Each structure stands twice: as C-alpha cells, then as structure tokens.
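Below you'll find the structure, written out as structure tokens, and then a few comments.
All protein chains but one are shown at their positions in the complex.
And now, chain A:
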Amino acid sequence: MSINQSGWRPEMTVKGTDEAAPTFTGNKALMLEEALIFEIGSTETTGVEVAEPVTATSRLGNLARTAPIGLPGLSEPETVRHYTRLSRQNYAIDLGLFPLGSCTMKHNPRLNEKMARLPGFADVHPLQPVDTVQGALGVINELAVWLIELTGMHGVAMSPKAGAHGELCGILCIKAALEKRGEGYRKIVLVPESAHGTNPATAAFAGFQVEDIPATADGRVDTAALKARLGPDIAAVMITNPNTCGLFERDLKEISDAVHAAGGYVYCDGANFNAIVGRVRPGDLGVDAMHINLHKTFSTPHGGGGPGSGPVVLSEALAPFGPLPFTERHGDGHITLVEEETVEDRHPDSFGRMTAFHGQMGMFTRALTYILSHGADGLRQVAEDAVLNANYVLRSLEDVLDAPFGKAGPCMHEALFSDANLADGFSTLDVAKGLIDEGFHPMTVYFPLVVHGAMLVEPTETESKAALDQFIGALRSVAERAKAGDASLKSAPHFAPRARLDETLAARKPKLVWKEPAPVAQAAE
C-alpha cells in the first residue's frame, strides 16, 4: 500500500544489484546503533541541577562513601537521544498488531495514562493519614466493586503486584482455609498440563505437591480423569478458563461442584478473562479464587515486562482469609483501611500481608478509567470482538496451518496452530522469525506445551479488520514459505535490528553487567 495512488512515478535510475557498502557508523539510515551509557557517558557529566546543599555538619558517622561508584551521567539532550534511539529498536502495540497469545497485547488508552498522572493520585504517599487520601482509597474501593460485579464473586484482594503474585494470594487463601478447617493434610494441587508455568511454581511454593491432569483430544481438561482423582488429599485444582488452548472449559461448573463435594477448592487462572468479561461471571461457575491481570483484561500497559497488577477475586468461602490491607467503605461514605492494627477485629482469619503498602495504585487508576470508559456494554463488546477477531484468524488460516482443535468448534480469544504442516527441517521458530521480517511481532510460540510447535495467536479486540487482513496475509505467506522449504526463512529475521541471537552463549558465559574492557596495550602483549 502506497500513499501515492495517483499513478505518477518519478523518473528513476535503475537500481544496481550490488549490495550497499557497510556504513561507517554501522547505522542504516533510520536504523540507528546505540552504544551503552557506560561507553558514552562520564561520571562528571550530569543532566540534573540540584540546589547546593545548605551548610551543615555531616551526621553520616564514619560511613561517607569515598570510593568511586562508576555511574556514568549524560546531559539531558544526550539522555533523550539515548533512550529515544533505544526505543526505536523495540516492537510495540503502538507500531502494529502484537498477537502474543495469553499476553493480551491490546491498545493502551492514553486517557488512562493521563488519569494516573493526576497529582492527586501520582503525588500521594501511601502512609498519609487516611483522611487525606479518601480519593485514592475511593479508587481502590470503586475498582474493587466493579471487579466483584464483573466476576460474580464475594470479595477481592487488591494488593497482589502481578498475576503470579495473585496466584500466590489465591493459593495462600486456600491453604489458610484448609488449615482453619483442620484439613492441612490435603497436600495435592491438580494442575492441567496446559497450565501457565506460574501455576505449578506457585502451588509448590505454598508447600503443595503438584499433579498433572491430562487433557482430552479436544484440548480441554479430562473431566472424568479429574473427578476420578478427587479425594481427601486434594487441596485444590488450578484451571485456566478460557484455557491456554484458547478454549472454554465447558465442564468447569461440573468440575467445581465435584471438587467442592470432595472438600477442595477451585482456583481459576484469570489470565484470559478478557475473552469473557461482561458475558460470563466466573463466580457462576463455582470458582473460589481467580486473579485478574489488570495489564491484560483492563489494558494497563505492559511496559516492556511490567509492572503488572493481579487483584484476586474470592468466593464467600475464601474471602475471610484474604490478605491485608484492604479498604472498607462505611455508611457515611468514609473509607478506612484494614491493616495489622484492626485485623483482629475486622478480619481475624487473614493470612497476612503480601507486600508493603496497598498494591499497584497506578494500575488501579488506569484500570478504573478503562472500565468506566467501556462501561457494561463496552466490556461485553470487548469480549465479543476479541473472540470474533480470533475466530476470523483461525478460519482464515486453517487451510495453510494445522489447527489442532479447529474442527471441534470455535475458539475463544486466541487461535492455536501447530507445526504439523511445515516442511521437514522447518520449525515454529522459523515462522516466528519470518513474521518479524514482515513487520509483526510473532505470536506466542511453543506454548501451550500440549501442542507440538504451538503457535498461539491472540489478536485482541483493538485490531481493525484491515490490520487483521494484513496480518493474515503475512502469516499465510510465511507459512507457505515454511511449507515450501524456503531456506531463507532459516536465517530470518533479515531486516530486524539484530539477527538471531546466541542464547546458548549468553547462558554458558553469563555477562550480566558491563565491565570496562581490558586496555588494548595489555591485550596485545
């Protein structure tokens, strides 16, 4: 697609076939190489002016830092240029479709950023007297209410810092509830093979033993096998719904009822809540605890790998065990904090505190802004468009890529393909790297583990049909090259800031911090 659609063409000289000579700088026009701050900065340079200290006697005792620290500085223009150049070596949602399955890379509305930066939220200390932070507590409380309503649950723990931290919160609630019942002997947590790695890691951290639940041929939990395993040693099951194959676990209510009857609890990994928000309430499926990744469903920015935020909604059975602190709104509208001080009176069964302060306030502000912007109708449309877009991708590509569960029916918010149709010697990784050259971030690869060479595509609801069509065209083209055995795909990407990187070398000889290179003269000896 070109901007010039008039048909006019400049007279052009025929381009030679010779490769361009390498540039002096290593730059390629707008693709700019950038050195490390340790190579371009100096410890004398600063981009900040601080007021001269008032005269005062030092009270540092004998602890004054005298040895050099080795922190290079840059002036402001150099700093802006350094990070701007670095930024341009990143792919991002703002640049194009970012179909990472399970990660939900949707548009991050800028109003959310603006609201989080209001001084009334951004410049408030977590330990200010509660009378001076009623609006901040109001945000937490209001978001909590909507999360409870949207999930049909009884309570919510707001403080977990990320999804995995939320999982831990839910599992600790379960552990505390079992101990309260005198059933601390229940040691087994059942986790499907297709689960996120954080699920077994979390259960193991809390002292549980993890057992796999097998999957059926149609990509769902094997309900019969799960039920057969239930018994007095089962503490909980952890199920992702929609699951990591992008499918709705139809039997979840039946499973929940069976788990409850056997004395266990149901943890739902809510990473994929965005597919059902406004259409399905996990509380109606018998779920006891579910974390919500605010950075997925409610679009707080991923920021290159965090910060996340992982509030956990809880059933009536688990809510009494939730962590400190939390907010309580009283009849007159005044909001108080329940912390260690009042825990005995207000929340005696709490399992304790998971983090300093109140959780990811900056993310709460953004998520609340998102929820109010969308409203009940908009959120429902979010789920519907996310599912529609994923099914459109699935059906548009299943003739060229193997879709292991495609025949069984529609998917939810992500389309899963395997490497079955690729030529011998070609892998999912080659397809992913080929997509990079096409100007797209690859889909999630090799996850879930239950599908060979998995490619998990999650387009999200914030993509237009035109963007989807372009992506489908690109993936089709790459898939066809992989089926045809196009060798150039093996060395892709060719047009990215870097070619494939040697990860083995990085792990075998870890270089985790920059060190001054040895002087040249010494090296020559």
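Note that a contact is a pair of C-beta atoms (placed from the backbone, for glycine too) under 8 Å apart; a residue touches a chain by one contact, two chains touch by 3 or more; residues count from 1.
Keep in mind that, in the parts below, contacts and distances are computed from a predicted model.
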Chain not present in the shown complex, as UniProt names it (candidates "Ion-translocating oxidoreductase complex subunit C", "SWIM-type domain-containing protein", "ABC transporter permease" or "Probable glycine dehydrogenase (decarboxylating) subunit 1"): "Probable glycine dehydrogenase (decarboxylating) subunit 1"
From the list A:T223, A:T336, A:S396 or A:S418, which touches the chain that is not on show? A:S396
Among A:E113, A:E328 or A:D349, which one touches the chain that has been omitted from the display? A:E113
If I consider the whole complex, including the chain that's not displayed, which of A:L95, A:A228 or A:A261 touches that chain? A:L95
Which is it among A:R186, A:R229, A:H358 or A:R481 that touches the chain not included here? A:H358
